[in-house]
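Removed: one protein chain of the complex. Kept in place: all other protein chains.
The block that comes next holds chain A.
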Amino acid sequence: MSRPDPAHTHDPARHLSPARVLDVDPLLADPKTRIVVCCGSGGVGKTTTAAALGLRAAERGRKVVVLTIDPARRLAQSMGIDSLDNTPRRVKGIDDSAGGELHAMMLDMKRTFDEIVEAHADPERAAAILGNPFYQSLSAGFAGTQEYMAMEKLGQLRARDEWDLIVVDTPPSRSALDFLDAPKRLGSFLDGRLIRLLTAPAKLGGRAGMKFLNVGMSMMTGTLGKLLGGQLLKDVQTFVSAMDTTFGGFRTRADATYKLLQAPGTAFLVVAAPERDALREAAYFVERLAAEDMPLAGLVLNRVHGSGAGRLSAERALAAAENLEEPRIVDQEGGKAVLRNSLDTYDSSDSPASETPAPAAAEASDGGSPAEDAENTENTERSVDQLTAGLLRLHAERMQLLSREQRTRDRFTALHPEVAVTEVGALPGDVHDLAGLRDIGDRLAANERELPDPADDSEPPHADSRPEASA
């Protein structure tokens, strides 16, 4: 798939436009790509992006599993995974003519944790761990457990080697970095010094310099015991030592899953919306991936707005809307004639090429014959003018949004010109069926710039031809 190098197709003056365009299809088609991780801050469409990528890859012949974390109900239903049973289910209704398959699953964090315990401990010990109150609160809602378990599940899916491609959604959090940090935090907390001290204070005896620590320890366990209740501390101790003897250390385990993310065949996609906070998070993430030697495939910029009438600026649209909403002046016919006349002149001089197809014939085929015009009452004309004014205000709003989004995107690309970007147009509604996901997939792969480049949006200067100037 050869595409023109954007560096050559763009005017060098537009140095703010993305240096590289992210080409999704080759990434998905490459048999060497085994894991695609979609990350980004909450609320930017990560889950939808992951599902759309999975569907696209499957319909192009790959055997795919999508691991979603917290999908919107209707999106989950559309893939047939509205029941949370922690096993991949085959998605029906996809185009499998290329020989691909799509499986999807929703992460059940508690179940995943239980499975680890069951897989590593003999039944008796497993039952003891699963029944431990501290384990129960840890597996149900400890900060970082969801991230840890998402990574754990990814490791399991990869180890089963049943799929060519695993697409992973990451847990919703304020910061995209949580996905990378939380498992380590959890691991190092459970493996941490304090927990070691608590669980095995006897081992400390005898070593020089530990005397002070021992005094501190007894005081501390005393205070913590009073505060938390002795039982909780005992629970923690029992839990940690049970886990330790079954599979030796949480941190080791966290480290192993972490390495999977650095392995060849893993590609990260950072998902963001063209909003300041989301792109700031994306930038942090990009920097972090580089520091960790994790391969970044590019940035998916979701919910980008475009306009088919991008050459009509917000200011001109608003001025025109005001013009339409003003009460008609007394000598209406005369005024209108002058107006039309002056505008047609400006129009034909501005774009002579577009005026060449016989205008009279075109006008007739439009159905706007003079006879019909005469029938139009003043009232319908008024309400159409009102509608038109509304359309223009709507357009002005769109153009303002578009230029804000463009500024935000350009700030990101100026900081990270090395990051390939694909833009996905905003949809008015939510996606909740396979057709909608397929549509997103097409948009992801289309490489169409939704937002204009910086040099494209300036309106040619002809402010003096505005009607209010002539009225």
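By definition in this document, a residue touches a chain if its C-beta (ideal position, glycine included) is under 8 Å from a C-beta of that chain, and two chains touch if they have at least 3 such contacts; residues count from 1.
Simple rule for what comes next: contacts and distances are computed from a predicted model.
> Which choice in "Dihydrolipoyl dehydrogenase", "Branched-chain amino acid ABC transporter permease", "Putative ATPase" or "NADH-quinone oxidoreductase subunit I" gives the name that UniProt lists for the one chain left out?
Listed in its UniProt record, the absent chain's protein name reads "Putative ATPase".
> Looking beyond the chains shown, say which of A:238, A:323 or A:447 touches the absent one.
Reading the full complex, the residue touching the unseen chain is A:323.
> Just to verify: which one of A:21, A:254 or A:392 makes contact with the chain not shown?
If we include the chain that is not displayed, A:392 is the one touching it.
> What residues on chain A make contact with the chain left out of this view?
Touch with the absent chain occurs at residues 42-43, 72-74, 133-134, 137, 141-143, 172, 174, 189, 192-195, 216, 219-220, 223-224, 226-229, 231-232, 236, 276, 307-309, 312, 316, 319-321, 323-324, 336, 339-340, 343-344, 346-348, 350-351, 354-357, 359-360, 362-363, 365-368, 376, 380-381, 383-395, 397-398, 400-401, 404, 428-430, 465-468.
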